[in-house]
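Before we start, here is the structure in question, set down as structure tokens.
The complex is shown incomplete by one protein chain, all other protein chains being positioned as in the whole.
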């Protein structure tokens, strides 16, 4: 059994649908604070984890500077297993920036199609899924959503279907 | 990228806390039907999965015959990635029966400390976590709970703490 | 004990925050169908109720014609106890149209500050509260929100605080 199973992991939060909350006064979904601690408590997580609340924005508002900031946060991480919580709309772009840097770490991007604050959110499932992927996959960058794992250089979001697919074609 | 990332997986349901529901007439938690389809819908699971509702019992009521039935279901599975949803109280015993058989498959036992039907359940997180582990780990039997992965022959449930630990000692 | 306690009531649905759902593809809150049946099931409602799904719109989009339609639905109702589920932004305006008509019925407007589909919604509490008010108050039109009951001609929404107050001044 390798040490990988005992290693701590790091979770880098950038916002996205995952973290949107309903603002009862404004009557809309906004960002106030991350749900990550609530999610880790719900998952009764026993693994020692480092949490880095880096950004709390809609991924459509991510600039190249934001993506480089995520890359640097990954590079600086002492943990080799990293989950990046990210909006789904530009998750693939950030994964490409991070994946292209060929860090010797396992970096798994995940997020949610439905906010954690909305009933029936996919956030808890996706977070658990991404964390196990980060602990077990070989070094590289991946997108892990809704029970599928994609390498960073072979994934696109199909916005009409609301899911991720291989650029090279699924189930070909 | 290996084929593993495209493979379907199998989920074998045996019951356990994961699947308990509140019976408003009896005023207690019982089994009526599995929550697994609701969980897969919530997780917006896009991976083709086979689901085998094998048992729906409290794991304290599992006999040796039940454990052998789980082993045979794993052996017969055409999918090499298998998640077994199991009660936590005797999850370790069943994992030993399955692990000792040295099947050439990755079999990951998981469950929940809080029923899916109760607010704040760890079931969605654990299911996602176990499924990624089943898709990525080498052949063998494992227990995956609350963000930790244990090999079948080095795990025990600490009933006082309500968590799983290595038999050989954690963080030694 | 008067017959009022055995009478059926009518619920007229017009939409509002109460009924907004998250659209995972669009990434926003929209209307698809009312949550009322789910709410009545959750409340284990044993009272025979008539449900009239009249509109499913944001109350900011309500026109005078819509308000007259609500009034006519109240007038035509064979039940004397009526709850109108309505968006909070213009609830007071519609209550004035209905209240001014002096129908010999008890008509209680309610809604939600947080959609039923969002965790921690006030919709179930408000629906129960409004329904009891409709069954017990004398004829007239009222706004019932968040455990307060207001007559139709002495209520305003304080949008900054996200609550309803008496026009004539609270706690004076």
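Each chain carries a letter (A, B and C) given by its place in the written order, and its residues are counted from 1.
One rule holds for everything that comes next: a residue touches a chain if its C-beta (ideal position, glycine included) is under 8 Å from a C-beta of that chain, and two chains touch if they have at least 3 such contacts.
Note that the structure is predicted; figures quoted are calculated from it, not measured.
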item	value
Displayed chains contacted by the hidden chain, counting the whole assembly	B, C
Residues belonging to chain B that touch the chain removed from view	17, 22, 24-25, 27-29, 89, 113-115, 117-119, 159-162
Residues of chain C (touch criterion as defined above) contacting the omitted chain	1, 5-6, 39, 41-47, 49, 113-114, 120-122, 124-133, 135-137, 144-151, 154, 162-164, 170-171
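Keep in mind that, in the parts below, only the chains that are shown with their structure count from here on.
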item	value
Category of the chain touch graph - line, ring, star, complete, other	line
Chain B on chain C, rotation in degrees - Cα superposition, rounded to nearest 5	180
Classification of the chain A:chain C interface as same or different, half of numbers criterion	same
Chain centre separation (chain B, chain C; CA means) in Å	45
Distance between chain centroids, defined by C-alpha means - chain A, chain C (Å)	40
Residues of chain A engaged with two or more neighbouring chains	113-114, 162
